[in-house]
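The complex appears here without one of its protein chains, the remainder shown in place.
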Amino acid sequence: MANAHVGHGAHDHAPGEHDAGHHIIEPPTYYKVFGILMILLIVTLAAAAIDLGPLNLPIAMLIAIVKAGVVMAYFMHLKFNSALVRLFAFAGVAWLMILFHLTLNDYVSRPWLQTPGQ
Amino acid sequence: MVSDAHAHGAGHHGHGLVQHQFDDMPQQRESFTLGMWLFLATEIMMFGGLFFAYSFYRWKLPGAFNEGASHLVQLWGTGNTFVLLFSSLTMAMAVHAAAIKNKQKLVMWLGITFVLGLVFLGVKAIEWGTDYQEGLIPGVRWNYYDHHHEAAQHLAEQNIGVHDVMMFFVVYFCMTGLHAIHMIIGLGLVAYFMFLGGKGHFTNGNDQPVEILGLYWHLVDIIWIFLFPLLYLIPGLNLFKGGH
Amino acid sequence: MGDAKTTGAQASTIAPEMDLLYLAITGVAVFFTIGIFIAVAFLAVKYRRGAKVDRSRPPQYNHLVEFMWTVIPLGIAMGIFVWSASLYFRAVRIPPGAMDIHVVGKQWMWKMQHPNGRWENNELHIPVGRPIQLTMTSEDVIHSFYVPAFRLKQDVVPGQFTKMWFTPTQPGTYHLYCAEFCGTLHSQMVGTVYVMDPADYERWLAEGPGQETVAAAGARLFRKHGCSGCHAPNSAVRAPLLEGKFGRPVAIQRPRAGVPLEQVQAETIVMDQRYIHDSIVLPEQEVAAGFRPIMPSYKNRISEEEIFQIVHYIKSLGAASQPQTGGTRQDNTNRLTREDYEARTGFVPSNMDRITGGGRTGNAANGAGRTSGGANGNAGGSTERMTR
Partner (left out) sequence: MSDATIAQSGGVAPVTQDGKLAIPREHYLNVEYGWKSWLFTLDHKRIAILYLVSITIMFAAGGLAAFMVRLHLMQPEGMLFRAQTYNKMFSAHGIIMVFFFLIPSIPAVFGNFLVPMMIGARDLAFPKLNLLSWYLYVIGAALGIAALTLGGVDTGWTFYAPLSTQYSYGQVSLTIAGAFIAGFSSILTGLNFIVTIHKMRAPGLTWFRLPLFIWSHYATSLIQILGTPVLAITLLALAVERGFHVGIFDPKLGGDPVLMQHLFWFYSHPAVYIMILPSFAVVSEIIACFSRKPIFGYKFVAAASLAIAVIGFLVWGHHMFTTTQSPYAGMVFSLLSFLVAIPSAIKVFNWTATLYKGSIRLTTPMLYALGFIGLFTIGGLTGLHLAALAVDLHVHDTYFVVAHFHYIMVGGALMGYMGAMHFWWPKMTGRMYPENWGRTAAIVLFVGFNLTFFPQFIMGYQGMPRRYATYAEEYQLWHILSTAGSTVMGFGFLFPFTYLLWSLKAGPIAGPNPFRATGLEWQTQSPPTTFNFERTPIVTHGPYLYSPEADEILDAEADLRRAELELELTRSEIAAHNRPEGEATSGV
């Protein structure tokens, strides 16, 4: 929908879209990103070393999400892609959340119905 | 998709890099980028089914998952995470090399990526091999209760059933197995791209296929980024003790 | 079956309410269907090509109209939803004091047990006017307990207990169906529900003794076929004891041609139904480690049915510390224990504790499939099913 322009047509692009996939990131950025990933890897391990009880899992996932985000933004150039591409990149994750949410909804609420007979 | 991009783009038809159905290069580039991301969305959904099964059983059988995960060697897992993250860097460098039309560097970075991928699979093979010897592969060789009599006894006391530990390993092998299949496909593509890259295919202005390959490679990496803490780190950190 | 009533019969308290809701929805459906049909037919005729009618300034859209035909169906739909959901909760929430009957589904039959322990197959006798609750599980695949005259069905899922309840309102005989596809004879997993006067029911209940349980039948066969001659604790032959072994790991050897048994590596598998079954028909295939393979094969000498019973008997030995009375215990809890279920269905349903309030305490969710096995090296064959 980003590119609907009356009288132009689909491949007359919104400003900035021209660059989709053309944007060249210079290696130093990549090195920095890699450094961040390494730090995050260490943080992952450190977080696992501390026993936080039920918090361990969410924290581990949070770090993993940050890692994935960094990879997507820079290595996969998502930061420089059009909004449309970003939309679809997140559609997969969003739909997955539907699956998780509604299914766990079922399992979690199973014991709720207390029957007086019991 | 990747090969599609290549075969046309590389100018097999002898005229231009723009395929017949497209008007110009930007349109073609955007189409391929969008198409690849859609494909990645399907990959996310596909792995998503397994991630869901994982979450569900871990939620249902927390003790058994803890026990099962304690038999994985965290050092291998950590090493492999490093290897894959590193390979993502080298892949990004390969994409960059193609963009700046540097043939030597392109082939070099792809080569390093390839080697790193091999290392990853090698480590996985070692891990699985040990699992086999230990009888930790459900449906293939499962001797868990033989080798871990005490643990089994202990679990029984906690009311953790025979199959509950097995469930961890079923999920573990499904997830890492599917991931490994993706790695193998990725390696095949990287090798193929090295071959074509050596012939100058991607440094003639048609660098997009490499970028698309890169997207695939990074996604496989991202999936591992999630697999590693979910599978290896359940019992907390204990790098140097293999559970076996 | 021929005498079983079907449709018209509204034989439970919930049935008339179901029919009313059904009729209401059907009313909505008919209204819209007829409306659409008439509108389409009328417009198609009136505005047929060549008809001299006013076609000036045809409307392209109209927000008010769109709004109306979004909101009105939405309102109707929400109305139906509220009605049906509230009826549904009444249909699934079990009233206090319901009489508890246990149901086990298996390919392809139903087994019901009454509070006093009486078992029956494919028939269900119940008193009229009393709330009845069924506690159900399955031995193998998913089945579904369906009595059209009650307007109710509930899936019967292996590894879990499901419940349904109803109060029959009319004496008579009614169809009982299995509604979830469960394999070859799904369509013959049918039976009859007899709704009786309470007095008749009491008489019926009293006249039949508790029938032999599967495990008890197995015990009889175990003696009849001479198994006990070797496997009894005081037997002269050196053969493994079977008590307390079910569901536990056992060491075995798989003899290979030309290799002396002593040199064959032992491995561990879980003693499960398949293993026992194969031990009976193919004893030489997996030999209990440390024993000579002298056990004769009973292939073609014992029917599958009998093997099934023997297997269940051996399973019940797995709980040797408990009295082996199977389902005929007559204490006033009228609930089967974990062990009873284990003996009947081969595993303890995961929600056992919640449903029956009995059994061992512990993480109920962890209970599924505790005691049967089957995932060992050679299970790739076709012998894993013998639940008939």
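As written, the chain order gives the labels A, B and C, with residue 1 at the start of each chain.
Criterion: a contact is a pair of C-beta atoms (placed from the backbone, for glycine too) under 8 Å apart; a residue touches a chain by one contact, two chains touch by 3 or more.
Since we're looking at a predicted model, the values are computed, not measured.
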Could you tell me which displayed chains border the chain that was left out of the figure? A, B, C
Residue of B:Met166, B:Leu196 or B:Leu213 in touch with the missing chain, whole complex considered: B:Met166
Of C:Leu152, C:Val250 or C:Ala288, the one touching the omitted chain in the full complex: C:Leu152
In the complete complex, the non-displayed chain touches which residues of chain C? 1-2, 4, 6-7, 17-18, 21-22, 25-26, 28-29, 32-33, 36-37, 39-40, 43-44, 47-50, 53-56, 58-62, 65-66, 69-70, 73-74, 77-78, 80-81, 83-85, 87-89, 91-92, 107, 140-142, 144, 146, 148-149, 151-155, 157-160, 162, 175, 177-188, 190, 346-347, 350, 368-369, 372, 374-375, 379-380, 382, 384-385
On chain B, residues whose C-beta touches the chain left out of the figure: 1, 3-4, 7-8, 20-23, 27, 30-31, 34-35, 38-39, 41-50, 52-53, 56, 60-61, 138-140, 161-164, 166-167, 170-171, 174, 178
Under the stated touch rule, tell me which residues of chain A contact the chain that is not displayed. 1, 3-12, 84, 91-92, 95, 98-99, 102-103, 105-110, 112-113
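Here is the rule we go by: only the chains that are shown with their structure count from here on.
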When the centre of a chain is set as the mean of its C-alpha atoms, what distance in Å lies between chain A and chain B? 17
Separation of chain B from chain C, taking each centre as the mean of its C-alpha atoms, in whole Å: 41
Which residues belonging to chain A are in contact with no fewer than two other chains? none
Do you know which chain B residues sit against two or more other chains? 60
Would you pull the chain B residues touching chain A in the complex into a rising list? 23-24, 26-27, 29-30, 32-34, 37-38, 40-45, 48-49, 51-52, 55-56, 59-60, 78, 81-82, 85-86, 88-89, 91-93, 96, 99-100, 208, 211, 214-215, 218-219, 221-222, 225-226, 228-230, 233, 236-237, 239
Quick check: in the complex, which residue numbers of chain B touch chain C? 60-61, 63-64, 138-143, 145-146, 152, 158-164, 166
Going by the contact rule at the top, pick out the chain A residues touching chain B in the complex. 10-11, 13, 17-18, 20-22, 24-27, 30-31, 33-34, 37-38, 41, 44-46, 48-49, 51, 56, 60-61, 63-64, 67-68, 71-72, 74-77, 81-82, 84-85, 88-89, 91-93, 95-96, 99-100, 103-104, 107
